[in-house]
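For this view, one protein chain was removed and the others were kept in their places.
Order as written gives the chain letters A and B; numbering starts at 1 within each chain.
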Amino acid sequence: MARIRLESAGKRYPNGFAALESLSLDIRDKEFVVLLGPSGCGKSTTLNLVAGLEELTSGSLYFDDATMNAVPAHRRDVAMVFQSYALYPHKSVYENIAFGLRMRGHPAGEIEKRVRDAARRLEIEPLLERRPHQLSGGQRQRVALGRALVRQPAVFLMDEPLSNLDAALRIAMRAEIKQLHHTMQTTFVYVTHDQAEALTLADRIVVMRDGVIQQIGSPEAIYDRPRNTFVASFLGNPPINYLEGFLREKENQICFARGALSLILPRQYSERLRGQAGRPVKLGLRAEEVDEHSVPRAGETLHGRVSSVLPVGSDQYLGFEVEGSLLFFRVGRDLRHKEGEHVALSVNVNRAQIFDASTGESLLWDGSA
Amino acid sequence: MKRIFLFCASTVFLVYVLAPVAWLVSSSVQQEAEITSRPPHWIPREPTLENFEAIFAAKEKQVTYETRRQGDPATGGYIPSTARNLVPAMWNSLIVAVAVVILNLVVSVPAAYAMAKIRFVGRSASIYFMLTTRVIPDIALVVPFFFFIHKLGLLDHLGSLVITYLAITVPFGVFILVGYFESLPDELDKAARIDGCSRLQTLLRVYLPLAVPSLVAVVLFTFLTSWNEFLLALMFTQTPASQTMPIIVAAFTSDFTISFSFINAAGVLAVIPPVILAVVFERYIVSGLTAGAVKG
Partner (left out) sequence: MSRYDQMSALGLLAPMLVVLLVVAVFPVLYSFWVSLFDLKLTRPHRVPFVWLANYATVFQDPLFWASVWRTTWFTVISVAAIMVIALLAALLLNEEFRGRRFLSAVLLVPWAIPYVANGLMWKWIYDSGYGALNGLLFQLDFIDKYMVWLGDSEKTLALIANAFVWKEVPLATILILVGLKSIPGDLYSAARVDGANVWRRFVHITLPALRPSFMLVLIYEAMMAIRHFDLFFILTEGGPAEASHVLAWEVYVETFRKLSFGTGSALAYIMAILTFLLAFALIRALGKKL
């Protein structure tokens, strides 16, 4: 159980590459934090810094109030699950799980009890005498989890632990990991590039890019109030749609305009957007923010041409050309549109996002919530 | 068609590789009368082990200069009194080789692990340094070694060989091991350290058990290099107390009064241990050679 604080943490490699510039992050005790971002964004480096596998080149790291900068990994109370599982090939499953406890000098009886408990929890008891190469991917994953959880560490770190599993197993393991966090009552830091994992698991998501935190917030905050186009694009499937245009004010209403298109933005945006008429902006519309059943109303409707219909079982994706831009929406499968058809789609403007056209920064949220 | 071709090629191959050795073995069990026949008897008609007996029981068969000229009446052969030095020399070779193997592992294993798995400042410099020392010709080391060994008072002492053989075997050992350690996943290293291992414990408890194949290769290379080394042993040993097998065998070959069958018997004895090791551990040696030379 520990609070983890990174203050202006920097990591620069001897070859001059700066993986992290100045990163500040405060992870609360027992919190489940997911570091999310594309490869090379510094999320794994951050995790390695917390683990003690790498050392900060500037700034500080605290567990609770203790400075951890110079404490090597083997003297930190952390456990970690790796993408490749990293099980010791020459040890049995039992010994793999017990190894961390042995190295830290726990008495034999306690090791036995803890290993058995963990194995029971993870339903791998029958596998204890096997070697890792005799296990399936899912079983290895469980052993790797077991190895980490027997330690009952203050900090539980996971580096893309589900990336090597097939899709079905991945969903099931997500639920188990969430359950694990619930029962272990300890701090989890989880690295992934999979936005769905992040949204499912996290208490808070940290979106990173090029060694810089883009936004920190609850999954809802990150999804509904993205601070910039990077965050907005990284979450959501299919990704958020953008339309470039201008702000316009008429009759005390603020509108987004592009060519013949004019969308009336919700009243609660007025305060932030007032007095900026003519500013070039990007409108962000998530794929699911169309309402196929409501009657199109002025100021909330997109007129365009269906360019493609892509059924995906439960729903279908609609390729939709509006004012020279191609957007993708997710609609129910009972909606029958044909390619080439001209239709009017009612959109949920209450969830529309407005970004500055050149910087991509949100004009609505500063990311503080 | 292809099978016939492969069969013929294999036969040529076997003859090329084995014929010289077969002839060595064949002549080692021939008597003096037979070995001097023209043309030679490829297969001995009256095989005898007297040459080997002479080596293992040489003390009782002193041969003086006079008897040597006429052949030793006791054996009918031309067996030198120095024959008795061969077995002790093989012991010396064994002692040196085992000592070099152990010291080599103590030195190479941690160094190779550090170079393969730790990203430290000076890593590539130490790799280049190690590679550079690997190509120093041993003959260029002879003179400085001579003074060095002289200073240490180790001339004509097995210790001189142990020290100098380290110089020629350590770079190769490190080289093979670095290649092998690099092929093992980095995440194991991380996992071990998270599990509470220091660097040294990670090496000893995780990587070492996994590196057994390459360790076997290093042990064999080091052993064979030490067992076979000639030049440095020639320089630094002077008496049977420290002379190794190659020195004694080389001394036989330059003595024209000695029976060829005896020399060949000595040669066979010198060849047996390394050949057995090589053939038994063929797989490890091949993988070690390829790791050392190609993967690096």
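Simple rule for what comes next: a contact is a pair of C-beta atoms (placed from the backbone, for glycine too) under 8 Å apart; a residue touches a chain by one contact, two chains touch by 3 or more.
The structure presented is a predicted model; accordingly, all values stated were derived computationally and were not measured.
In the complete complex, the hidden chain is touched by one of B:27, B:214 or B:237, namely B:27. Residue in contact with the omitted chain (choice from B:17, B:49 or B:102): B:17.
When the missing chain is restored to the complex, the residue among B:141, B:155 or B:216 that touches it is B:141. For chain B, the residues touching the absent chain in the complete assembly are 3, 6, 9-10, 13-14, 16-18, 20-21, 23-24, 27, 35-40, 106-108, 110-111, 113-115, 118-121, 123-124, 126-133, 135-148, 163-164, 166-167, 170-171, 174, 178, 182, 198-200, 203, 224, 227-228, 230-231, 234-235, 245-246, 249-250, 252-254, 260, 263-264, 266-267, 270-271, 274-275, 277-279, 282, 285-286, 289-290, 293-296. With the whole complex as reference, residues 13-14, 52, 54-55, 70, 72 of chain A touch the missing chain.
By definition in this document, only the chains that are shown with their structure count from here on.
Separating the CA-averaged centres of chain A and chain B is a span of 59 Å.
Those residues of chain A whose C-beta lies close enough to touch chain B in the complex are 14, 48, 51-53, 72-74, 78-80, 82-84, 86-90, 99-100, 103-104, 147, 151, 157. On the side of chain B, the complex with chain A involves touching residues 121, 185, 187-188, 190-198, 201, 205-206, 209-210.
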